[in-house]
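Missing here is one protein chain; the remaining ones are kept as they sit in the complex.
Letters A, B and C mark the chains in the order given here, with residues in each chain numbered from 1 onward.
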Amino acid sequence: MAEHATHDQHAESHESHSTRFYWMIGAILAVITAVEVAIFLVKDTIGHELFLAILFILSIAKGAGVVMYFMHLRGDARIFQLVFIVPFLLAVTLCLGFLTIFSHHVGIAG
Amino acid sequence: MAIAEQKLTSVSPATASSGSFPWRTWLATVDHKKIGIIYIVSAFVFFLLGGIEAMLMRVQLGTPNNTFLSADVYNQLFTMHATTMIFLMVMPMNVGIGNYVVPLMIGARDMAFPRLNALSIWLFLGGGLLLYLSFLTGGAPNGGWFAYAPLTQVQYSPTAGMDYWILGLGLTGIASIAGALNFIVTVLNMRAPGMSINRMPLFVWMNLVVSFIIIFAFPTFTVGSIQLLFDRQFGAAFFNPAQGGDAVLWQHLFWFFGHPEVYILILPVMGMISEILPVFSRKPIFGYSFVAFSGVGIGFLGFIVWAHHMFGVGMGPMANAFFAAASMVIAIPTGVKIFNWIATMWAGDVRLTTAMLYAIGFISMFIIGGISGITLASPPIDLQQTDTYYVVAHLHYVLFGGSILGLFAGAFYWFPKMTGRLLNERIGKIQFWLMMISFNITFFPMHIVGTEGMPRRIYTYEAGMGWDMWNFIETIGTFLLAFSVLIFIYNVLSSLRNGEVASNDPWDAATLEWTIPSPPPSYNFLHIPVVNSRRPLWDAKYPHAAGDDHHGPSSAPSQVRYEYTDEETEGAKDIHMPSLTFSPMIFSGGLTVASLGFIYINKDILGLPTRVAALGFILIGIVMVSIAIRGWILDSRKDSPYLSQHH
Amino acid sequence: MSATSHAHDEAGQAPLVGSLGVDSRKLGLWAFIGSETLFFTALITTHLIFYARTKADLAAKGMLEHMDPKLYLGIDLTTILAAILLASSLTMVLALAATKSKEWPKFRFWLLATIVLGSAFVLGQVYEFTHLYHEGLKLAPQYVYEGETVKSLFGVTFFVMTGFHGLHVTLGVVWLIAVYFKVRRFAASPENPMDVELVGLYWHFVDLVWVAIFTLVYLI
Partner (left out) sequence: MRKEARKSTIPLLVLVLSCAAMLAGCANLPATTLYTYGDHATRVLDLLTPVFWMAVGVFVIVQGALVYTVIRFRSKQASAPVPTQIHGNTKIEIIWTIAPAFILLVIAVMTFRTQAANSYQPPEAMKIRAIAHQWWFEFQYDDGKIVTASDLYIPVGQSVQIQLEAADVMHNFWIPKLAGKTYMIPGKTNYLAFKATESGIFRAFCAEFCGESHGNMRFRVIALDPAEFAQWKTNYATTPAATNGTAQALGLTGDAARGAAIFADPKKQCAACHIIEGTTAKGKIGPNLTHYGNRLTIAAGVLPYTTDNLANWLHDPASIKPGNLMGRVIKKGMLKDQEVADLVAYLDGMKFAVNMPAEK
């Protein structure tokens, strides 16, 4: 049991943040959203590629903020990270795989 | 030992016949063992139904231009045969045995979420009943278990069959996901002290891997079938090319689930084999971590090979090459497993019990199925062999020769633990040989007729193609196969009554489930064992033979006991187990009734009355679900240590 | 939904902490969230595939400029919805922080705020759906934009995807309400922080899905 107990403490004790910290994260996420909308409004002037690049980076940052701080995945037990990150990678595989397969091509069976 | 027998007389269904059958303790049970047995028995009933469907099909195909079955009935039968065998037989049979055995193997008193476990079994049964209800209400699903679009669109499949299929599998799908979540949490979080991840029995390992595969693979199928349901019920046209949909998208969504599903069917059985071979070779498994990690590897690779079922759809040579290469790579971990199994028997003291024979039969047949799979991974060869009887042969060597022979091995191995009596070995061996021979008579010729150009899923064929003799032989084989199943049923029924009484550990086994009485008491372990090695029971029995086990950080023997004093067993009544509840059953009943209503909500059969009735069914279902949720909350309060006191 | 009982438990012990040193329900919920990730990915991917096709079709006909179905989705309402959901994530995490420090009035305030924001999101989506329906975007393989009919699955994929998200939000609100009442009734229960944490995890996940939909469906 002893071996487990030490494990336990490490796993259960994710840092408790102060409410100020959460307000800060919330503010950052709000700013990101505002920037997203802002670049959406000027997307014609900055070019499509740049727009997409910025948008993806911002959304990933926003999603990461929610997962890491609101869902406390950062600093939480490793198993939770594993159980979330593995399907997330599979989801990325699914999305990119499907989009690649369904992009334009000639139908020839190999 | 005395206690074990005493338990037997009080629990065994064979001797409990003196009263009426205790329905309540079964229908409201949250005990993983009872739930496991309900799974096993219902899966076996579905096995018989699926077998009858197979025999009808084989009679039809026994001779050319046969008119025994109509084309439509044949199509319904092959759809339901595959759906039954995959979703209602092999999967739930795996889950059932896992449900019974996994908590015992890890030294737990139940699954992590007993009520959720009960919900799973009743949802599975609800889904199965819904699927079979379709035979009575105007036609079973007839679009194949793969349900390729646009044949399953409502204009090409106007009966309600495919709606039954979608919703029936939807219910079993929820059951599977709930069950898999339960297994994941149980295996990760309910292990006895000292049973670290690398000491878990391989059967537990494979159940863990499979549970992850289930929760990651089922969602795409759920999405696909929801979209198909929207197509059929609300004219959405996801998969209807005539209106801008895409028929190939269904295939991708389906096979992104469908290929991992193949591993969902086979990996738990590989886990069983990995338990049985060492016990009857009286050796540890050879290369434990290689066997475990090859299972993990197969699980991962299973997610990037889905399109090898679709080489012919014209994805282009590059995509085909990628999926071909990935598929071939899977052969490597599969091979690793086979070699390790053979090495486990090497230099062992191989005892050919019936369970062991089945395990060896599994390896032997799985080798054939694995090798025939290699040609299917090569796109050019696949384009000649796919959709022919060659594939039918391949998949049956993997699913019958693999999964089902392995399940028989598991049945003979764990039957004494579950019932307290051993199955008859002599009858078992006769049955084994009959099954092996008739299996090969049935399915081996399919390789040949497939190579000779016989397409799959045809309800009849013309004479003179050179297929007649083989098909006739296959049909005879099917009857022999059915006979061997009958022998098994006889064996089970007679052994339940008169079989040799099983001790705690009839096989001289190694894992924790054999330390407790057969069948185990409701709380399983009087004292939760402390585990110090991979084979806690073996090491307790053979301390001198455990010396070269380098896998325990501590040299202290595991604390497992299999005899208790009377006072200790008296103390068992203080062990708190969750109480009986009907809520899961009512919940799943509600969902089943609502699904039945949903099938007919947009169907133009008999006009308005049907729709009103359908709406009524949905409302009744919702009411039932609400009642169940309320009951569920109250039940969970009763079992909560705090809430039960501060009510 | 999952059963709260645990066969290992004996009264007085920290509930549900097992061999991995984590709470069983939390582990189960994370695994469920993993599963749901793939569920929404499949829905979003379907939408992206068909939208790309619609765009290609329209571009080939030279109609992309004035018939792009994206023109239905003004981003003003969506931005408000995204902000609402984001704010509800913040109030949720504040509610959880309040349970940990046992500040029950604060907790009640923030949880109620979450419930209100969640309900506002659902209502906003109902408004959006009816609005789009009247504009000509329906659950049908075609849409009518300014009197012209276009064959496209945009409406179908959009409504099914956002509809299932909305369903998840709705269930989340129900769960939040249930937790609110449970905590109010059994204020001293040691299970409360975990009950709140669980519904919080689910709630943040639903927000996370909206982060993805907001970018991939509305903005791009």
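We adopt the following convention: contacts are C-beta pairs under 8 Å (C-beta built on N, C-alpha and C of every residue); 3 or more make two chains touch, one makes a residue touch a chain.
Because the structure is a prediction, the values reported are computed rather than measured.
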In the full complex, displayed partners of the excluded chain: A, B
Selected from B:G128, B:G144, B:G271 or B:P641 as touching the chain missing from the view: B:G144
Given B:T25, B:N198, B:Q384 or B:N498, the one touching the chain that is not displayed: B:Q384
Contact partner of the left-out chain, one of B:P22, B:G138 or B:G466: B:G466
Residue ranges of chain B at the interface with the undisplayed chain: 70-72, 74-75, 142-144, 148-151, 156-157, 241-242, 245-248, 281-284, 286-290, 312-314, 317, 320-321, 324-325, 328-329, 331-332, 335-336, 338-340, 342-343, 345-352, 360, 363-364, 367-368, 371-372, 374-375, 378-388, 440, 444-445, 447-448, 451-462, 464-466, 542, 545-546, 548-551
Contacts of chain A with the absent chain, listed as residue ranges: 106-110
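As a convention for this text, only the chains that are shown with their structure count from here on.
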Leader among chain pairs (count of C-beta contacts): B-C
Chain B and chain C, separation of their C-alpha mean positions in angstrom: 33
Residues within chain C bordering two or more other chains: 19-20, 22, 27, 31, 34-35, 38, 41-42, 49, 53
Contacts with two or more other chains, residues of chain B listed in rising order: 184, 188, 193, 212, 215-216, 220, 246, 249, 256
Complex contacts: residues of chain A adjacent to chain C: 4-5, 7-12, 16-19, 22-23, 25-26, 29-30, 33, 36-37, 40, 52, 55-56, 58-59, 62-63, 66-67, 69-71, 77, 79-80, 83-84, 86-88, 90-91, 94-95, 98-99, 102-104
Chain C - residues contacting chain A, complex: 17, 19-23, 26-27, 30-31, 33-35, 37-38, 41-42, 44-45, 48-49, 52-53, 56, 75, 79, 82-83, 86-87, 89-90, 92-94, 97, 100, 200-201, 204-205, 207-208, 211-212, 214-215, 219-220
Footprint of chain B on chain A - complex, ascending: 1, 3-4, 79, 83, 86-87, 90, 93-94, 97-98, 100-102, 105-110
